[in-house]
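A single protein chain has been omitted from the complex, and every remaining protein chain is retained in its original position.
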Amino acid sequence: MKPILLLLMLFPLLGGLFSALFGRRVSRWTVERVACAGVILSFIMALIAFDSSGGKHQIITFFTWFQVADFSVLMDVRFDPLAAFMALTVTFVSSLIHIYSVGYMKHDEGYVRYFCYLNLFVFSMLVITLADNLVFLFLGWEGVGFCSYGLIGFWYKDMKNASAGRKAFLLTRIGDVAFGIAIGLFFLIFNSLSITYINGHADILTPGTMTLFGLLLLWAAAGKSAQLPLSVWLPDAMAGPTPVSALIHAATMVTAGVYLLMRLFPVFSGSATAMAFIAVAGTLTAFYGACAALMQGDIKRVLAYSTISQLGYMFLAVGAGNITAGMFHLVTHAFFKALLFLAAGCVIHALHEEQNIFRMGKKLRLALPGVYWPFLAGAAALSALPPTAGFFSKDEILISTFLHAGIFYKFLWFIAILTAALTALYTFRLFFIVFTGESLYYEEESEKSVEKPPPNMIATLWPLGVLAIFAGLLNLPAGWGGGGWLSEYFLNIPGAAHHGEIPHSVENGMAIASAVIGIFGIICAWFLYGPKGLLRRPDLPGAWGGLFDLLREAFYLDWLYRRYIAWPFEKMADILWNRVDREGIDRGLYSFANTFMLFSQILREWTSGRLSGYLFMLFMGLTVILCLLAINFSIL
Amino acid sequence: MQSDWIVILPHLFLAGGGLLIFCIGAFWKNRPDGTLFITALLSAGAAAVEALAFSGSGTPFAGMVSGDSFSRFFIALFCGISVITLLFSRRYALHRRFSGDEFYGLILFATLGMALAAGATHWAILFLGVELLSISLYILIAIHKSSQAANEAGIKYFIMGSAASAILLFGIAILYASTGEMGIVESLNAPDSRNPLFLLGLGMVITGFGFKISLVPFHLWTPDVYQGAPAPVAGFLSTGSKIAMVAALLRIVTGASPPVWEVIAPVIWTLAALTIIVGNLTALVQDHIKRLLAYSSIAQMGYLLMALLASRGDGAGASAVIFYSVIYAFMDLGAFGAVSLVSLGEPMARADRDSLTAYRGLGYEYPFAGALLAVSLLSLAGLPPTGGFIGKFALFQAAIGADYMAIAVIGIIGAIISIYYYIKVIAVLYMRPTRVPTPHTFPGFSGPVACASIFALIVLMGILPGSLLEVIAVILS
Amino acid sequence: MAVYGQVILLGMMLFVIGGACVLIRRNLIMILIGVEIMLNAAGIVFIAASLRWGALDGQAFVIFIMAVAAAEVAVGLALIVYCQGRSGSINADTYNTLKG
Partner (left out) sequence: MWLYSLIFYLLAAVILSSTLLAITRRNLVHMVIYLIISFFGTGLLFFLLGAPLLAALEVIIYAGAIMVLFLFIIMTTPSEGDQEKLKGEDPTCQSCGPIRLLHTGLPILLATTLLVVAGLFIFADPEIRVALNPAMASPAVFGRFLFERYWFPVEVASFLLFVGLVGAWYLGRDGLGAGSMARVPQSEEAESENRGEA
């Protein structure tokens, strides 16, 4: 088992190192093949490991990183069903995205950097997935952050892209602070940083501590998983190449936060407050994301807000105490969101980097049937139409929210199901505008021809399409004749235990309700945004325009950040940077930093360059030391 | 008796190698620089191998030098330092035309001095080792005769160093006068080693040591000398001579009897705190890289002293000190080595490339030396995944574990401040250069070999520090 | 015979006189002389201690002090002459181009 897991992690790392070291020396062909091979081999290893572990928990120590007194950091991995499943998903989706990237980046000069980052990204994600030691995990966590920074700002020559990368980096860093604090607290309390140990001894925590941990971890996860209020970086992070968006937003990076919560579930599951907080954060984010997605005009931004929204569902699942459902949704979401992004990438590629959905139309359906059908499958899954994968996974979340004790959760359930309707609405709005009807910009129509994407890009859509529809079979509820395989598989995971038998009436009722709501959403979308739709236009006049702007600007969250957080910081940096503005805003901080510099200048004068001064200090020091000794010895 | 000789076999290799080099230089027409260089490398390497491979035991020569694994470990470290210094200085010395038997021979003699100082169990050997080291360094610093700055640095170090040696010597005399013991540990544990006279001597000895490892307020010479000295020599000075003194100090600190320790601990505490604060603060405004490195090395010594305070307990402190010494040696050598590599192409070949503005975009011009400098600085700043991170972690862990909370907090604040000036240099290194860079390559093998080995060591110790820590645990047990 | 403490005090006073010489004088040669006086003071203490403890170790150390003094003076004077040849000054404070 140990060599398999080691290889599982090492293959992407080696691929990345190869690109970094020899990428410039060898041909493009080799770089591409090595990068893909690294991930695909890793996927094969994940399959073998998944197969041979048989759902058992295994802790394997690779080596001791360092050991200082009683504090040791072990490079060990915890291969339990959760990790096995996650590793499988990550490597599978990443493999497809790598293959897709070969086509997508065909004409880009920075391919070496690109594939290097991409491989390292997968490696870091696998570290998060498998690590048992929190410091080890944190390294992966930071690695993911760093790689995403590089990839989002991949076309760094454009200032906007570089600043998007920086924004992602900074906002996720805010989350990392909380994670760092949490790690410190864990060590203080448990004297160990092993997840296994911590989970096993979580019962020594008082409810207060549990709440604290829950909030800290929520804060950390919110940064990584773009939950409110740290969500603003994700839509901007679309600046990177589209496969990167697929990788970051669909399968890997953003799920790291949720995964962390699932991994450390026992630490806070005893605290109702923490759980409620997580559920509320998830629900609000889900609703917020769905609303914001409703009015976006950029195909990738729609999908980005949809990701935020779907991640909210996963948080809700964790908050409702059903991490099986959360994981289930994570996996199905990975499939259909990767599919949607990759299909969007095909569309963008076909229209020569055009991202405005109002410039698309039925010509795409005619020209790209290979993209149209997978996209439809993905849209159906996202809208949770029965019997797609999304339907089952979302349904399970709704059921567990509904059945969770407390009237409060009923309310959350209500918002969640409302969001489900919104989800169907915005998904099919996107679908109808992109693939049906006419483009709104007739005049440019003639200039642009649709370019067919290379076959390896299209080919990767199909397996994802199939999975988007059929992945629901993994955890088919008993009512549908399934055995709930995933629930069985996750039975041993702490916190994944069944909540008793689900009443058939609830199960069936919920299924029907969500199906109806989904279909209702689609019908609305057809009337509003279909080829002859009422609202098929980029902006709205009159009183509705304000609402429209509110939604399009995602409740002005970005603006709020700029106005009340980023702006003062920028100002401060500005003041510190060019001293001209010294009469500026935050005098206190400025003079604080200035004091350091002043001290520094004074101390610099001390080193006067004159030997007599140095010799004087030598004897002065001797005298002072002797005086100190005399005082200590009390002969003075 | 035979084991006596095994103990000093590394010393014999170093001394013999030095003498051989001078003989070759004296009797061979047209002094063959390559042969001299190889001889120096081989002697240092052989001494290192000998120190690691053969275990002598006991303290031969009437208890004057120690053959324990502690001193053998340090001897190997010093040999490693001198090998790397030799590699970095090869081209540098040729280019500035001071290579020759004096340079290589004196490096070996200085290494011998370090080995003696670190392994001494007798005050006479300690003093003679320190003096051998110092006198070799006086000449090595001033060895670049066409450089005005080296000249000034040499005279400054000489005057300060000889005054400090005199203080150290007088301290030793007073210690002997009060206890009648010449053995280091014996004198520290003598029955009447709590009388005032003894403390007077100890105060002077601490001052002497404080000068050699440049603790505040005895640090003033450090930036001047480092700036003036040729870069490889500055690296040698800042690593070898300091670590030798730290090793000797470690013996003193762990050997002192509890009542003595009670009195001197506050003094060491004060020195450590002052050194951390002043070193880091003064480094903030430096705009010459060698001065910046000098202040940084001052601050690093403060951290080491902090852990030295904690080294009387369960061994965590001592282990941290030794571990950090090793890391510090390589990262500081790496930084100065990178400076010496990029100074090779300086047109006038008189001074080093020193001003921070001259480093703008250097990472593109000299990719390898730039990377070495960046990694060394990151390690000095204590950022993962470099060895400096683990080392600093161990130091702070030791200090906190021994309940030196206040100084640990000062140290951590200092370390945070220090990140600013290290990163500043790295930012300058990778700034877009003002002109289009022409990537340079280094002629010969020695520079790149040294570069690669330091790079590997820093990263390796950051990723796999376990084996070294185990070795240190064995040494201390 | 004299009291032990008086001899030590004599050494200490000589040491301080040497230190004062190092501190007050700016002539490099005088600074070196000051250091020599300090080394000599240590010799006196060693010999007194040797007599006090009835062991010859202290006397042996004085031999080494002499060796060190000789070596230091040789190198130091060479350095001073060399510096003077270069910059024409033996005033310690004229060597102040490196600072800050």
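The letters A, B and C name the chains in turn, as written, and every chain counts its residues from 1.
Note that in this section contacts are C-beta pairs under 8 Å (C-beta built on N, C-alpha and C of every residue); 3 or more make two chains touch, one makes a residue touch a chain.
Since we're looking at a predicted model, the values are computed, not measured.
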| item | value |
| --- | --- |
| Visible chains in contact with the missing one | A, B, C |
| Of B:R72, B:R96 or B:R360, the one touching the omitted chain in the full complex | B:R96 |
| Contact footprint on chain B, counting only the chain that is left out | 8, 15, 22, 30-33, 61-62, 64-65, 94-100, 102, 105-106, 109, 112, 116, 122, 124-125, 128-129, 131-132, 135-136, 138-139, 142-146, 178, 192, 195-197, 199-200, 345, 347-349, 443 |
| In chain C, positions touching the absent partner | 1-10, 12-14, 16-21, 23-27, 29-30, 32-34, 36-37, 40, 43-44, 47-48, 50-52, 54, 56-57, 59-60, 62-64, 66-75, 77-82, 84, 88-91, 93-94 |
| Touching residues (missing chain, whole complex) on chain A | 612, 616, 619-620, 622-623, 626-627, 630, 635-636 |
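Going forward, only the chains that are shown with their structure count from here on.
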| item | value |
| --- | --- |
| Pair joined by the larger number of C-beta contacts - B-C, A-C | B-C |
| Distance from chain B to chain A - Cα centre to Cα centre, in angstrom | 46 |
| Computed distance of Cα centres, chain C from chain B, in Å | 26 |
| Centre distance in Å when chain A and chain C are each reduced to the mean of their C-alpha atoms | 70 |
| Sequence positions of chain C contacting 2 or more other chains | 19, 22, 31, 92, 95, 97-100 |
| Sequence positions of chain A contacting 2 or more other chains | 604, 607, 609, 611, 615 |
| Interface residues, chain C side, partner chain B - complex | 8, 11, 15, 18-19, 22, 28, 31-32, 34-35, 38-39, 41-43, 45-46, 48-49, 52-53, 55, 57-58, 60-61, 64-65, 68, 71-72, 75-76, 79-80, 82-83, 86-87, 92, 95, 97-100 |
| Contact set on chain A toward chain B in their complex | 63-69, 71, 139, 596-597, 599-601, 603-604, 606-607, 609, 611, 613-615, 617-618, 620-622, 624-626, 628-630, 632-633, 635 |
| Residues of chain B that touch chain A when the two form their complex | 155-156, 159-160, 163-164, 167, 196, 199-200, 202-204, 206-207, 210-211, 217-218, 220-221, 223-224, 262-264, 266-267, 270-271, 278, 281-286, 314, 316, 320, 384-385, 390, 393-394, 397-398, 401, 417, 463-466, 469 |
